[in-house]
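Here the complex is missing a single protein chain, while all its other protein chains stay put.
Moving on to chain A:
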Amino acid sequence: MWNNCLLYDDWVSAVHLKGGWILSGCYDNTLHLWSAEGKHRLTIPGHTGPIKAVAWVTHDDTLATFVSVSHDQTAMLWEWNVSTNAVECIHVCRGHERGLECVGISRSESRMATGGFDTKLKIWSAAIHEASDEGGESVPKRLKTEHGKSQVRTPLMTLKGHKEVISAVNWTDSSEICTASWDHTLRLWDTEIGGIKSEIVGNKSFFDASWSPLNGTLITASADRHVRLYDPRSNEGSLVKSTFTSHTQWVQCVRWSTTDGHLFVSGSYDHLIKLWDSRSPKVPLFDLKGHEGKVLCCDWSEPELIVSGGSDNTLRIFHSNQRK
């Protein structure tokens, strides 16, 4: 394992990796595009608040779309032409009343869900080019004209229920969303009926959650130094299937491996990223050192690359030799 360090001007608060491209969000309101080799491709201004989460929506060789959510209460859908290296904000998603915290793309890549400090979960269309009359909540005229070229998009659905910040959104199914919130709950939502399916109550605020399609379990980071594994399918016995304790500070982000149902990474305010095997709750497999500040985000979407951003203004790329 070796790591690569990409320097930023400010805290790196969001990162997502897909197809060899690293999309990252920064506290200086800009998005950055890097290649996996560490070549900087683009700096994308646009947001007026710190970026809190980014996600690739679609990706192919010529065109890629991604979404970024920010504290400026908007989520932006961008289209990036890979060959010409031109990026364009297609849609500005407005509707949240406070800063956004998280975004989740559905598996079909047609929907996305966002949550933020206004405690509401909003579901949007993630498609770039679509009929504008797809439905959804009515758009105030003022908003429509505001953003020049980019169109304003309104949420398809707003789900209320959480009492505090929604800190993580995961699509577990084509119509099921799992959210984690500061109000100590994990909730499963059904987007088709637009309501809460089930609720798991923890005893600490959740800062992040990651759901693995490989094993169907949920790994959570809370306002303590433990990483906890929940199984949303089981409803008997203890809710917490196991607790991973090795960090010494708040754990801010957790991500499952996309290829191995047992491995996940967690990034913490103690400057460490830890690679865990879910079968050994006491000792992590690896400590990924390098950050000199709080780790704010991490991603392991590509099996051989673990990327993380932190408050030391760096994005670090850890190459794992994990087999595909």
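In this section, a contact is a pair of C-beta atoms (placed from the backbone, for glycine too) under 8 Å apart; a residue touches a chain by one contact, two chains touch by 3 or more; residues count from 1.
Simple rule for what comes next: contacts and distances are computed from a predicted model.
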Remark   = Choosing from "Ribosome biogenesis protein BOP1 homolog", "N-acetyltransferase domain-containing protein", "CCAAT-binding factor domain-containing protein" or "SAC3/GANP/THP3 conserved domain-containing protein", the absent chain's UniProt record names it "Ribosome biogenesis protein BOP1 homolog"
Request  = Kindly state which of the options A:Gln73, A:Ser106 or A:Thr179 is in contact with the chain not pictured.
outcome  = A:Gln73
Ask   = Which residue among A:Ser35, A:Asn81, A:Ser174 or A:Asn203 touches the omitted chain?
value = A:Asn203
Query = Which residue among A:Tyr8, A:Tyr27 or A:Trp124 touches the omitted chain?
reply = A:Tyr27
Remark   = Contacting the left-out chain: of A:Leu42, A:Ile128, A:Ile196 or A:Ala223, that is A:Ala223
Message = Going by the contact rule already stated, which one of A:Glu97, A:Glu192 or A:Asp287 would touch the omitted chain in the full complex?
response = A:Glu97
Remark   = Of the candidates A:Tyr8, A:Trp21, A:Trp250 or A:Phe318, the residue in contact with the absent chain is A:Trp250
Ask   = Hey, which chain A residues sit against the chain that's not shown?
value = 11, 13, 27, 50, 72-73, 97-99, 117-118, 163-165, 182-183, 203-205, 207, 223-225, 249-250, 252, 269, 294, 296, 311
